[in-house]
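One protein chain omitted, others in place.
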Amino acid sequence: MDKMPKWADVVLIPLISLCLALIVSGFVVLAIGEDPIRAISIMVNGALSSTNKIGYTLYYATNYMFTGLAVAVAFHARMFNIGGEGQAAISGVGVAVVLLAFDWPHWTIALPFAILGGGLFGAIWAAIPAYLQARRDSHIVITTIMFNYIAAAMMGFLLNGILKNPNSQVAESVNFPAGAHLPTIHEMLAPLGIGFSKSAPANVSFLLALFCAWLVWFLLWRTRLGYAIRAFGHSPHAASYAGISAFKITMIAMIISGALAGMLSINVVMGEQERLIQFFVEGAGFVGIAVALMGRNHPIGIILAALLFGMLAQGGFELQFEYPEISKEMVLVIQGTIILFTGALDYMVRKPVEKIFARLREGQS
Amino acid sequence: MTLMQKFLGAAATMALTAGIAAADPAIIFDLGGKFDKSFNEAAFAGATRWAEETGGSFREIELTSEAQREQALRRFAEGGFNPVVMTGFSFASVLDAVAPDYPDTKFAVIDVNWLDQPNVRGVGFAEQEGSYLVGIAAAMASKSGTVSFIGGMDVPLIQAFACGYVQGVKSVNPDLVVIQNMTGTTPAAWNDPVKGGELTKAQIGQGSDVVYAAAGGTGVGVLQTAADENILSIGVDSNQNHLFPGKVLTSMMKRVDNAVYEAFTQGVDMETGNFTMNVANGGVDYALDDNNAEIFTAEIKTAVDAAKAAISDGSISVHDYRADNTCPVK
Partner (left out) sequence: MANENLQERQETVAPAIELVGISKAFGPVQANKDISLSVARGSIHGIVGENGAGKSTLMSILYGFYKADAGEVFIGGVKTRIPDSSAAIAAGIGMVHQHFKLVENFTVLENVILGMEDGGLLKPSLAKARKLLKELSDEYELSVDPDALVENLSVGHQQRVEILKALYRQADILILDEPTGVLTPAEADHLFRILVGLRDQGKTIILITHKLREIMEVTDTVSVMRRGEMTATVKTKDTSPEQLAELMVGRKVLLQIDKKPATPGAPILEIENLQVVDDKGVERVKGVSLEVRAGEILGIAGVSGNGQTELLEVLGGYQKATGIIRVNGEEIDLTGKYSDGQSRRHRGIAHVPEDRQSEGLIMDFMAWENAIFGYHNEPAYNKNALMMDNLAIRAETEAKMERFDVRPPNPKLEAKNFSGGNQQKIVLAREIERNPDLLLVGQPTRGVDIGAIEFIHQQIVELRDQGKAILLVSVELEEILSLSDRIIVMFDGHIMGERDPANTDEKELGMLMAGMETDGGAA
C-alpha cells in the first residue's frame, strides 16, 4: 500500500540526495577553478583513511547522534526543539559540577553520575520552554531559540565567575580529576591488541550514543509512554480524545529531549576537553536538526546520518588542510550543500523515485 | 584485522606525503577566522609580510571546532612544519599538553606568556599600557568630561584593555567619567558592528565625546557611528586612523603582526621562552600619522610621550586586570 518499499525510503533516497549534493558541490569547486574529484577524495580519505581520522569522525558523529536523537524525540511529540545548542551547553555545567565535586576514583563510577548531572541540567533547560508551551502557549521554537542565547550568557557568567579556573586567562574550569578520564577508543582497543590512534578524541561516549539510540527506539516503539508520545505527535486532537494529557507529554518529551542533548557534554566536556570550556557545543545542536531530518527521526537513520555528518566535519577539516586553495568558507559551502540536499530538498528526489516505483509496480501487475 | 592494516598503511603514506613541505612555517588561526578585521587578521598580515619579503611560503588553517586545536597542532608538527604559530589564548592548555610530544618542533603562541615548555615561545602583550596611553589622549581631547569604552566579548583580556584605559583617563583628571560597555558574552560580540553603533549612540546620549573600541569587527561600527555623530574615536590592534581621517583620535596598536613576523623570521632557530610585548619594546603603542595630526595636538603628544617614558622606565606602573581580576579604578 505504501508508495515505495521501506528500504528505498530509508537508504535509496538519502543516497541519491547525497550524490546530487556531491555533483552540485563539484560544480561549485569547478567554478572556482579547482579539481572537484581531488576535493571529494580528500574529504572521503580525510574522514576514513586512518584510525586517527576515523577517531575524529566518530567523535563528531557521537555529538550529532545525541543532538539528532534529542530533536527526534521532541519531533515525535510534534515539537521542534531548536534548543539543543543551549541544552547541551547547560548540561556541560551539570557534568562539570558533578566531576569537580569529588575526586573520582574511577571513570566507571564517575560516568553514571556525570550522565545524571548532565542529563538533569539539559532536561531542566528544556523543561522551562516546555512548560511555557504547555501552560502559556508560548511557541516552543521561539522559546528554545531564546534559551540558546540565555544559555550562552549563563556560560559566560559562570565561566568568568564561580567556575573559572583562577590560574587561567581563559574562561574555562579547572581540569577534572584524573579519575574522571573516560577511556578513548585507543585505550579501549589496546587490551584487545587492536591498534587505534592515541590522539583521536573518540571515546566510550560513542557506545553511550549507540545505547541511547537503542533506548530511544525502545521508548518510542515498545513502551506505553512512547505510544502516547507518538499518538500526541501525530494528532494532539486524537490524543485528547484518548485521555492523553498534552501537558504531560509535552513536558516528558522535552525533558527526554533535553537530557539527550545533554549527553553531548559527556562526549565533549568529560571525554575530550576534560574541563568545561565556554563554546564546546559548536553548532552540534543545530546540526542535530539536519541529522534528525535526514534520519527520518528514526534511531537507525539518525546513526547513519550522524556518521555522514561526522565524516563531513572531519573530511572538511582535512580538505582545508590538504588543499589550501579551498578555504574554510568553501568547505562550509560543500557541507551546506549536502545538508540542503539530504535534509531540505528531500521531496525533490522523493517524488520522481516514487513515480519510478509506481511504474515498476504497474509493470509487474 | 586486514582492514585495520589498510588504515594504518594509509596513515603512514599520508604522513610521508605531508613530509614534503618540511621546514616551512605554519600558522593556525583561531575560531574567529583569519579575516576578523582584528587579531587574526593582524597575524595573517604579519605572515604575509614575511612571505612577501623572503619569498618563502607557509601553511595555514582556520579552525572550526575546539577539537581541531590539538588535531591541527599535531598535523602540522607531524607534517614537519616548523615553527608552528598560533593565535589566541585558547591554545594555551592544548599546547601545554601537545608540545612535549614534538620536541623537535618549535611552537609560538600569541597572547599567552605563561607556559613553561622548552620548545614554546609565548608572546603576551601589555595591552593595559597601550590603553593607558590612549586613555590620556582621550581625557585631554574630551570637552564634555565624559569618555567611553566599548569592549567586544566580556573576557579578562578586554577587561584589561578597559582597566588600562580608565587608569590613563583618571591620571589626567580623576573627576572624568568613563562609561564602559561590553558588546556581548559570545564570540558573535567580536563581529557585530550594528550593536557597536547602537552602543556608541547610547554612550553619546550619556555625554561621551571620545569612544575607545576594543571589539574586533564590532569596532568598525563604533568608529563609523562616532564619525557620523561627529565625536572622536580610538581604534585598536592595528592603525585604524585612516578609516575616518580627522575623526579617529588615535589607535592603540598591538603589534600582533610583528610577533608573527618575528617568529617566522627566526624560523627553526626561534628563541623560546616567554616574552611580553609592551610600551618599552614597542609591542604596544599609539598611532600618529597624517590622518590624525590635526586632532592629536602637540599638548596631547607631549603628555602621552611623557607617560610612555615613565612606563618604560618603571616610574609609572599600569595595573593589569588579569593579575588579580580586579581593576583599582572604575
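First chain written, first letter: the chains are A and B, and each begins at residue 1.
Rule of thumb we're sticking to: contacts are C-beta pairs under 8 Å (C-beta built on N, C-alpha and C of every residue); 3 or more make two chains touch, one makes a residue touch a chain.
From a predicted model like this one, the values you see are computed outputs, not experimental measurements.
Taking the complete complex into account, the chain left out of view touches A. Within the set A:185, A:231, A:266 or A:289, the residue that contacts the chain not displayed is A:231. Set against the missing chain, the residues A:194, A:207, A:242 or A:332 yield one that touches it, A:242. Contact residues of subunit A toward the unshown chain are 1, 3, 222-225, 227-228, 230-231, 234-235, 237-238, 240-245, 354, 358, 361-362, 365.
Keep this in mind: only the chains that are shown with their structure count from here on.
Once the centre of each chain is set as its mean CA position, subunit A and subunit B turn out to be 34 Å apart.
Residues 45, 48-54, 56, 59-60, 152-153, 155-157, 160, 166, 168-172, 194-195, 197, 199, 201, 268, 272-273, 275, 277, 279-280, 282, 313, 316-317, 320-321, 324, 327-328, 331 of subunit A are the ones touching subunit B in the complex. In the complex of the two chains, the subunit B residues touching subunit A come out as 4, 7-8, 10-11, 14, 31, 33, 59-62, 64-68, 70-72, 74-75, 89-90, 92-93, 111-112, 114, 153-157, 185-187, 322, 325.
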